[in-house]
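For this depiction, one protein chain was excluded, whereas all remaining protein chains were kept in their positions.
When the chains are written out, they are named A and B in that same order, and each has its own residue count from 1.
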Amino acid sequence: MNRNKFKRQLPLYFMLIPGVLVVLVYNYLPMIGLIIAFQDFVPGEGFFRSEWVGLDNFKYLFGMNNFPRVIWNTIYIAAAKILLMIVVPVVFALLLNEIRNKHFKRGVQTAIYLPHFLSWIILAGILIDILSPSTGMINQVIKFFGGKPIFFLGDNKWFPTVVIASDVWKEFGYGTIIYLAALTGIDPGLYEAAYVDGAGRWRQLLHVTLPGITPMVVLMTTLSIGGILGANFDQIFNLYSPAVYESGDVLDTLIYRIGLVDAQFSLSTAASLFRSLVGLVLTVVSYKTAHKLTGYRPF
Amino acid sequence: MHYQKTIAGSIANALIYFVLILGALSCVLPLINVLAISFSSSVPATAGQVKLLPVGFTVNAYQYVLEKKEFVEALWVSVERVVLGLTINTVFTVITAYPLSKTKSRFQPRNVFMWYFVGAMLFSGGLIPTYLMVSATGLMGSIFSLIIPGALPIWNMIILINFFRELPGEIEEAALIDGAGHFTALTKIYVPLSKPALATLALFTIVGHWNNWFDALIYINRPENYPLQTYLQTVLTKQDYSVAATISSIGNLSDRTIKAAQIIIGSIPIFMVYPFLQKYFTQGIVMGSVKG
Partner (left out) sequence: MKKVLCVILALATAASVAACSGGSNSGTSSASPSKSGSSEKAAVDPMGKYDPPIEITVVKGFDDPKFDKGDSIDNNPFTRLYSSDLGIKYKYLWTTSGAQFQQKMTLSIASGDLPDFMPLTPQQFNMCLKNGMLADITDVFGQYASEEIKKNFASVPDSMALAKVDGKLMALPQFQGTVDQTQFLWVRQDWLKKLGLPNPKTMDDVYRIMEAFAKDDPDGDGKNDTVGLVAEKGIVEDNWASLLGFFEGFHAYPTGWVKKSDGTLQFGAIQPEAKAALEKLQQLYKDGFLDKEFAVMTPQKSIEALVSEKAGMVYSGLSAPITVKDLSTKNPKAEFVPYPLPSVDGQAASNMIQTTVGTFFGVNKKSKNPEAMIKMMNLMKVKGTDRELSVTKAGNEIWMYNVDLPGVTSPTKNYDCYVDIQEAFSKNDPSKLNAEEKQYYDYIVKYNKGDNSDNMAFGYAKVFGPGQSSGNVIDAYMKNKLMLSSAFGGILSDKNQSKTSILKSLRDETYTKIIMGEEPAEKFDDFVKMWYSQGGTDITKEVNESNGSQK
């Protein structure tokens, strides 16, 4: 019986070979390079001839004056983004799903994917304009309603909000597309059955639609959580300034400023390794939690 | 969805339309701004006077970018990259997702392999080790250096796994009873049923390969082999206002209109492909094959 089963599974093994090999060569083998996080690495001297320094690089990293502040900022911003990047696209997908008019649907779908194509260099320029305390649109509206203008990009209280909101705005189109595709995968028969059972629009949403996309939501959440220490460098670099280091400086921008990228390979690899390890732990935790809560394995 | 029309429903509909239109509009306006800048004269653009309509209408910026033969060459390189990349990525994604979508009982080692791939997504050796590997495998300078290292887009593959898992289990049973092996089941049944997922992933792959400009600057040694976005990066002389910049290079700084034209040109092909793929997003699963 076992032999037969193995024989039946053989094609499955074969199917995996190309993927396993490519990942081995281009993802895992280069990971040998992670050992430079434990060395005082000099390129050219190679991975095995540079001096070993054990955990020194990590100690230096964690001991940096701004490290706690930076980690907090990174987590805060990333967590908020992860949360909103689930909620907003799901809501949008659900709303779009209610629309019958195909053309309107397609139009909106196209529109919301557009911001993805703009680089942060461009978007930062636009944001600086509309958020300007003196001439910006948003503050004009605030002033109109009798409020005091807010210096969004220069105020530590507001900066993270701007960062979170603008990134969600830029990328929610991506998530919406995924959830829409998931929605189309729901068996229409289930809706019919629900209708027959007397469920109205709202009940159908609750009992058919939402459970139908839950697997995808759980999956996207689990996958995203692994990236929690990686708040978007490009965006923050173009938007921040010394005025908002306190709330806006994240791990990647700190590393960049310290010039680690170009010269201090060991330190930046140590930071990267640290980030990956945290990501792994969080991914495992959310995987197990999802399984416990929903009985479903995200992947 | 089946439901009767009610007043509450109509109000809900109106609200839904309102939110969607607002959302879509907010997304479109910045691009309209960039479009307007691309068609404006450089002085008003530099002075920040262009909002939603071009000021001093001109196609100078487009002429500047499009009239070079390097542009057309780079365009073809990009097309080649996207076609090769899409094909390879899709094949890898499909054949790797299929076994991993089986349950543990049907395929014992699936969890091991699954975490093998997840691990690759979470950890990276960094730029230098990856560069050395690309060099060691002889891909340096070839268009395949832009495709093979990322041949399996793991995130996409996981999404496809979930799509496969959502398909009713009876499909596999039915196929196997009919004497079909896994390869046949995959190609004749699973793939056709996954069109929305595949179309979605195809879109992301195309966009990814089309927009990626950094890897070519590192792995491609000659400008004539650059894909389009990489080439466009070099059309803009580095915005170096530092003291080290020479007088003439400052004079040569490309103005905002050219940058804007670059973005528009770089995005057009995607907008041409998008509607084509869109119709697959909204196709439902054909359930007849199972019931039969």
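Methods note: a contact is a pair of C-beta atoms (placed from the backbone, for glycine too) under 8 Å apart; a residue touches a chain by one contact, two chains touch by 3 or more.
Not measured: the values here are computed from a predicted model.
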Absent-chain contact - pick from B:6, B:49 or B:111: B:49
Omitted-chain contact residue, chosen from A:110, A:132, A:221 or A:289: A:132
Touch criterion as defined above, residue of B:131, B:155, B:183 or B:274 at the omitted chain: B:131
Residues of chain B in contact with the chain not shown: 42-44, 46-49, 127-128, 131-133, 135-138, 214, 217-218, 221-223, 230, 233-239, 241-245, 247-253, 255-256
Positions on chain A contacted by the hidden chain, ascending: 17, 21, 24-25, 29, 32, 42-49, 64-66, 124-125, 128, 132-135, 151, 153-154, 241-246, 257-260, 262-264, 267
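As a convention for this text, only the chains that are shown with their structure count from here on.
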Complex contacts: residues of chain B adjacent to chain A: 1-4, 9, 12-13, 16-17, 19-21, 23-28, 30-31, 33-34, 48, 92, 95-96, 98-100, 102, 106-108, 113-114, 116-126, 128-130, 132-134, 137, 148-152, 154-155, 157-159, 161-163, 165-166, 181-183, 186, 196-197, 199-200, 203-204, 207, 211, 259, 263, 266-267, 270-271, 274-275, 278, 281-285, 287
List of chain A residues in touch with chain B within their complex: 8-9, 11-13, 15-16, 18-20, 22-23, 25-34, 36, 43, 92, 95-99, 102, 104-119, 122-123, 126, 129, 169, 173-174, 177-178, 180-181, 184-185, 187-189, 191-192, 194-195, 200-201, 204, 215-216, 219, 223, 226, 265, 268-269, 272-273, 276, 279-280, 283, 299
